[in-house]
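With one protein chain withheld, the remaining protein chains of the complex are depicted in position.
Per-chain residue numbering starts at 1, and chain names A, B and C are given in the order in which the chains are listed.
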Amino acid sequence: MSDSTAIAHGAVGAEHEHPSYQRHHFETIAQQKDATNFAMWLFLLTEIMFFGGLFTAYLIYRNWYYPAFVEASHQLQIGWGTANTAVLITSSFTMAMGVWSAEMRKKSMLVFFLVLTFVLGLVFLGIKFVEYHEKWEKSHVPGLRYSVQSFVNPASDPEVYKEYHDKPLPLDMARHTELYFFLYFAMTGMHALHMIIGIAILGFMIFRARAGAYTNGHVTFVENFGLYWHFVDIIWIYLFPLLYLISRHQ
Amino acid sequence: MTDLHDKPEQHEREHHIVSPKIYLTIVCCLLVLTATTVAASYVEMGVFNPIVALAIAALKMMLVVLFFMHVKYSTKLTKLTVGAGLFTFLVLVGMTLADYMTRAWGRW
Amino acid sequence: MSHISSVLWQFLVKWMTNFALFPPEASKIAPEMDALYFFMVLVSLIGLTIVILLITTFSILYSKKRHPVAVQIEGSTLLEATWTIIPLGLFLVMFVWGALIYFRVYTPPANAMNIYVVGKQWMWKAEHPGGQHEINALHIPINRAIQITLISQDVFHSFSIPAFRVKREAIPGRYTSVWFEATTPGTYHLFCTQYCGTDHSHMIGEVYAMTPDDYKQWLAGSTSGASLAQNGERLFASLSCNACHNTRPDARGPSLANVYGSRLTLSSGQTITVDDAYLREAILNPSQHITQGYAPIMPTYQGQISEDGVIDLVEYIKNLNSDYRVQQTTTTTTLLPEAEGKAGPNPAEQGAPKGMVKQ
Partner (left out) sequence: MSDTIVVLPDQATARIPKMNFLSKEKGLLSWLLTGDHKRIAILYLISISFFFFIGGSLAGLIRLELLTPQSDLMATDTYNKVFSMHGIIMVFFFLVPSVPATIGNFLMPMMVGAKDLALPKINLLSWYLYMAAGILAIYTMISGGVDTGWTFTTPLSTHYVNTHVITTGLAVFIAGFSSIFTGLNFIVTIHKMRCPGMTWFRLPLFVWSNYAASILMVLGTPVLAIALVLIVLERTVGIGVFDPTKGGDPLLFQHLFWFYSHPAVYIMILPGMGVISEVVSTFSRKRVFGYTAVAFSSVAIAVFGFFVWAHHMFIMGISNYAALVFSLLTMLVAVPSAIKIFNWAFTLYKGSITFETPMLYAFGFMGLFTIGGMTGVFLGSTGTDIHLTETYFIVAHFHFVMVGGMLMAFLSGLHFWWPKMTGRMYPEKISQLAAVVTFIGFNLTFFPQFILGTLGMPRRYASYPPEFQILNVFSTAGATVLGVGYLLPVLYLTWSLKYGAIAGNNPWQATGLEWQVQSPPLTENFPEIPIMDHEAYDYEWLERQNVSEVASVG
């Protein structure tokens, strides 16, 4: 019980005997690494199911209110979406490189890649913010500020209109665009929340990495965080086509 | 079930370190696939648009899971875990949708 | 002491008079469902007896006193297969049997008499085709298939008549239906069984199953003057539905005569059968239910018509078997008063003549 005051994350080591980061109740360091890695995977399972509910809702309502979902998705700009996908994929790459640097015990490289990941994460959120802001401006925030103007009268929204030439939706269908936008905000918002948590942990990791905490052979924490970061990336890999792309054509 | 993890630790722990070259290849593939999926969305394919988009997404996910997340080099247990997650996800989505789809069949 | 025993006595008397293990069987489906129910009870009792017998026999035979040293047995594939396969077989029988009943209860026969029931916090409102309204009461003739078309105005309710062994959820925004054929005249409980808020337990009423003659008498005694279809006709006119659905060659909307029960191809290419649920949807969410060849120009009436109003309209369209009535409304629109709400007198007064309606 001597380590009861150590930091609460599964794998962060406390200071004593053995390899300093081995916890007392594990027999070997390999067992500890194995166990925390597996625990991380199980945690990601719960995350899959958490998003599962939203994906289900999205698929159901898209089937029900197809025209509304198509026209509402035309409000999203594929350019921003693509840029964000690229940013996130690159950040996944830099994170993977970070894990590699930790494994190779290259401290400055690790810090470099973590900082890069951190910055790319912020860029992603920045772009997301721009997109959210635009939705707010155009009154496409369900519940708080919503108008169906762009859908009952698409010509009133020239930017989108000149690209898609949407037909006006009847009012009863246009009202259901709100469901699309809610799901858009719920899914990307939940995703962004995971990004924010990830970035916060990244900040903490950069701080610790500079002190050399992960380049002494104890890479579990970086590795497990990498899994989390890649998982967040995967969610986006699905969100991007579902929300932005598949409705470009009706 | 037994042979998967009879010995909780030991051997399988040489821990495969993936070389940066592979990471670089994968990230390039991912970026190319992103470009492809965007390009594909500009082509009129009818019902195949979503199918193509989701197929590419699945491919991208496979790349990330197998290489970035090292599942290709991991134990069977990890693979099983990933499989279980996908399976339960599909049960949730599939069986719920089964209800919604069949509601339209009859008068109920 | 004597005080206690008198309480006990009252209790016993009450128990004896009210003793029942299952509710009266007052509908055609009830004996069928009870047959399955008793089959299941039988199977359960046999299963339970086997388990209890095994436990007690073994406990007696192999108690430590009699049998000080246990004999280790690994298991028996044969035995285990037995108690896997036999329960599975029995469960499958129950599944098939249950499914047959389920489909009967939720598949009304074509000639069933339709009564609309609207659930709202915390009352049931029944609307008979002849325009009779009643609250927390339902008068029905025996020996006739009755279809209940249910909808809720707010939360989920559940329409349950234990004596008939039927129950169906009243869902907000969607029609559901259930049917039964009462066999024994009498008064039965009508419950809301889905928890629906504060006065859930007060959302109960009575079902009066009557002989056809009594029922006719009741109908005559509680008429409001206008049938649902007639109310619907007025509503149809006052909402100017006939501006488009008017049978002229250049009409902007399809003709509605004989549309009920027909197969319709929608603009989405889908083919559907026109039923109550479809008509309701087509009024409230028209753009998803455009008949092929027509433009999606119909406005939505969501929020403009109450559930009662929708029922009137549906009933009107159901009964349209020629275009004649529609043409009539075109000419008489201006002559009719505002339909909605004023269509009939207060429903509470409706049942009053018989003095049987409980509030």
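Just so it is clear, a residue touches a chain if its C-beta (ideal position, glycine included) is under 8 Å from a C-beta of that chain, and two chains touch if they have at least 3 such contacts.
The shown structure was predicted, so the numbers you read here are calculated from the model rather than taken from an experiment.
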| item | value |
| --- | --- |
| Which displayed chains the hidden chain touches across the whole complex | A, B, C |
| Options C:Pro31, C:Pro109, C:Gly173 or C:Pro299, residue touching the unrepresented chain | C:Gly173 |
| Identified contact with the non-displayed chain, of C:Ser5, C:Asn111, C:Thr198 or C:Ser262 | C:Thr198 |
| Touch with the omitted chain, as defined above, among C:Asn114, C:Gln132, C:Ser160 or C:Asn242 | C:Ser160 |
| Footprint left on chain B by the chain that the document does not show | 1-2, 5-6, 8-9, 77, 84-85, 88, 91-92, 95-96, 98-103, 105-106, 108 |
| Residues belonging to chain A that touch the chain removed from view | 1, 3-6, 8-10, 23-25, 27, 31, 34-36, 38-39, 42-43, 45-54, 56-57, 60-61, 64-65, 142-144, 175-176, 178-179, 182-183, 186 |
| Touch residues of chain C, complete complex, unshown partner | 11, 14-15, 18-23, 33, 36-37, 40, 43-44, 47-48, 51-52, 54-55, 58-59, 62-65, 67-76, 79-80, 83-84, 87-88, 91-92, 94-95, 97-103, 105-106, 121, 154-156, 158, 160, 162-163, 165-169, 171-174, 176, 189, 191-202, 204, 285, 302-303 |
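Keep this in mind: only the chains that are shown with their structure count from here on.
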| item | value |
| --- | --- |
| Separation of mean Cα positions, chain C and chain A [Å, integer] | 46 |
| Distance between the centres, which are taken as Cα means, of chain C and chain B, whole angstrom | 45 |
| Overlap residues in chain B, where contacts from two or more other chains coincide | none |
| Residues of chain B touching chain A in the complex | 8-10, 13, 15, 17-20, 23-24, 26-27, 30-31, 34-35, 37-38, 40-42, 44-46, 49-50, 53-54, 56-57, 60-61, 64-65, 67-69, 77-78, 81-82, 84-86, 88-89, 92-93, 96-97, 100-101 |
| Chain A-facing residues of chain C, complex | 284-288, 296-300, 302 |
| Partner chain C, residues of chain A touching it in the complex | 65, 67, 169-173 |
